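Taking it in order: structure first as structure tokens, then the write-up.
In this view, the complex is presented without one of its protein chains, the others remaining in place.
Entry: chain A
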Amino acid sequence: MKVLVTGASGLLGSSVARALVEAGHEVSTLQRRASLVDGAQDHLGSVSDPEVVGLAMAGQDAVIHLAAKVSMAGDPAAFEQVNIEGTRTVLAAAQEAGVHRFVHISSPSVAHSGDSLVGVPAEPANPRTARGEYARTKAHGELLALAADSEAFPVLVLRPHLMWGPGDTQLTERIIERARQGRMPILGSGAALVDTLYVTNAVDAIVAALDAVSEVHGEPLVVTNGQPRPIGEIIERFALAGGAPKPKLRIPVKTALAAGTAVEKVWELGEHDDEPPLTHFLAEQMSTAHWFDQRRTREVLKWEPAVSIDEGMAALAAHYGG
């Protein structure tokens, strides 16, 4: 099959592209930097550039749309540019090119209004209640993708939740780094139960979606390891795997929420290009439960995570020389 992977310069995108190459597919990628995936043909450019996208799309059978602007703060227009307009552009080009399998990678945050999520299925995306620019624009993008779904153009949406593992800079690396500096707090009791997803399981699930989309489409699926854990336990295990001391800093939830809001405000005033150290959104994420019912996901994808949390932690420790 000829498959185009967008956003293949990140850990997940490049891993998916690599797995597809290994599975014998003819793989192209589209992103601003080189994918560094052996055997894949890179197209460099932005997903919101119709010309580049059209070129990359020519002759493809399937698309895995991973490209997104992922950040906790920043200019709303920048999020919209990639997550909404980029998705719109990729969808249009794919339909134009006669693509007949489309896997759209979204995020559980598109349906999260801030309350605890306890064993819930994938609820519909809602840009009005999603928290923060990233979630809002991803929600919008997901709705565009699902609206484009049809028998001729089947679309399946995957929402991987809190991906981690060796090489992940978004979550794993940051927590370990902060823990090393003694700046990684545990909020409240640290018992809030959260789902996570080991990186290779995420790759397997996306590859499985490429098969499944011809059978089942037009719906979102949250993808997790199906092993929710207390957030405090996850953070401690990351720290230990990364050779950092156990986090000792404990902050009451209310303090963290207030502090997060304050930091965001200050951050917005300055000319910061990087992430604020704490946001209200992050504090909320770290102090409320969010885990999911995986029955539908596993049924549709005919997939089960191959690597358990314990095995993943061992691999992480090995990665950091432990």
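Operating definition for what follows: contacts are C-beta pairs under 8 Å (C-beta built on N, C-alpha and C of every residue); 3 or more make two chains touch, one makes a residue touch a chain; residues count from 1.
Operating definition for what follows: contacts and distances are computed from a predicted model.
This complex has a chain not shown, and the name its UniProt record holds, of "Cell shape determination protein CcmA", "ABC transporter ATP-binding protein", "Maltose/maltodextrin transport system permease protein MalG" or "Alpha/beta fold hydrolase", is "Alpha/beta fold hydrolase".
Interface note for the absent chain: among A:118, A:258 or A:306, the touching residue is A:118.
Shown as candidates are A:50, A:167 or A:230; the residue that touches the absent chain is A:230. One chain of the complex is left out; on chain A, the residues touching it are 116, 118-120, 187-193, 226-230, 232-233, 236-237, 240, 246, 253, 287-289, 291, 293-295, 310.
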